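Removed from the display is one protein chain of the complex; every other protein chain stays in position.
== chain A ==
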Amino acid sequence: MTVVAEQTPTFDCRIDFADELITMARADERIVAVCNDSVGSSNLVKFREEFPHRLVNVGIAEQDLVGVAAGLANAGFIPFVSAAAPFLTGRALEQIKADVVYSDRHVVLCGQSPGMAYGELGPTHHSIEDISWMRAVPGLPVVVPADPAQTRAAVRWAAASGRPSYLRIPRFKVPAVTPADAVFETGRATRLAEGGDLTVIAVGTMVSRALDAAALLREQGVEARVVNMTFVEPLDVAEVVAAAEETGVIVTAEEGLVSGGLGAAVAKVVAEHRPVPVRMVGVPTFAPTGSTSFLLDHFGLNADGIAKAAREALGRS
């Protein structure tokens, strides 16, 4: 069960995504939105009202979606491709690889409603694989904002980066977790809680739940450091090594497949630099039927599940 989420206001980050994009589009006429019949689901109706000619909707055609965006970048635009994460990353994977990343086109790929945000619609509409798939494309930054402030910062960062990137925009409501003075830089993690017994490294919707887990663990006499990794690629290697050296145990938490995601990225660094016990909290397989909340609890993607993994890693289960 989550603790913080029940007491504090929570936010659908699509609203901040769209609002920030509109703000930026007012200042930079190169910014266009490219959709696959996803104007409503990306919350881009207001964008279309304000910039009717700068919203391109190719319909339900994801390969075309990404290819057209690469062409718009060729023509001097900064396209924000906004589509449901499973279809954007799965259907158009080769376009992402060849037309955008290998061709080095400044296209911002925005995976909406990722993880298990589509709940009862099932694994066809879940996007538990996107972090793994996007990590497998050489040189593509994989950015997983955890709250509204980070979502806005990610949009600004991606527009200014001059390079392709993948942004994973949460739809499942999350509380604000980012300190006001936090910086948003390529490959830079944010330390949200200090503790010497272990480190929980989380991204996206799991960050607030990692903080809740730390509160639970504190009641049990375990002090957990909590790190919001934000960039699964490029990973904040120094922060991972520091976690291994200074706390000796690491738990990772992500609303995504454990194979090839954040946990795998962290484990690689740990194995190469400073081997310590690592436990990975994530989605192990195709989900059964259920709401997003139900499924997150089902797979232990909550404070209890993260705390349990921590105790196991510490040998105190």
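A few remarks follow.
Keep this in mind: contacts are C-beta pairs under 8 Å (C-beta built on N, C-alpha and C of every residue); 3 or more make two chains touch, one makes a residue touch a chain; residues count from 1.
Simple rule for what comes next: contacts and distances are computed from a predicted model.
Within the choices "Thiamine pyrophosphate-binding protein", "Permease", "Transketolase" or "Heme exporter protein C", the name that UniProt assigns to the complex's undisplayed chain is "Transketolase". The hidden chain makes contact, of the residues A:28, A:49 or A:104, with A:104. For the chain missing from the display, the contacting residue among A:10, A:63, A:259 or A:293 is A:63, taking the whole complex into account. Chain A meets the missing chain through residues 32, 53-54, 56, 58-59, 61, 63-64, 66-77, 94-95, 98-99, 102-105.
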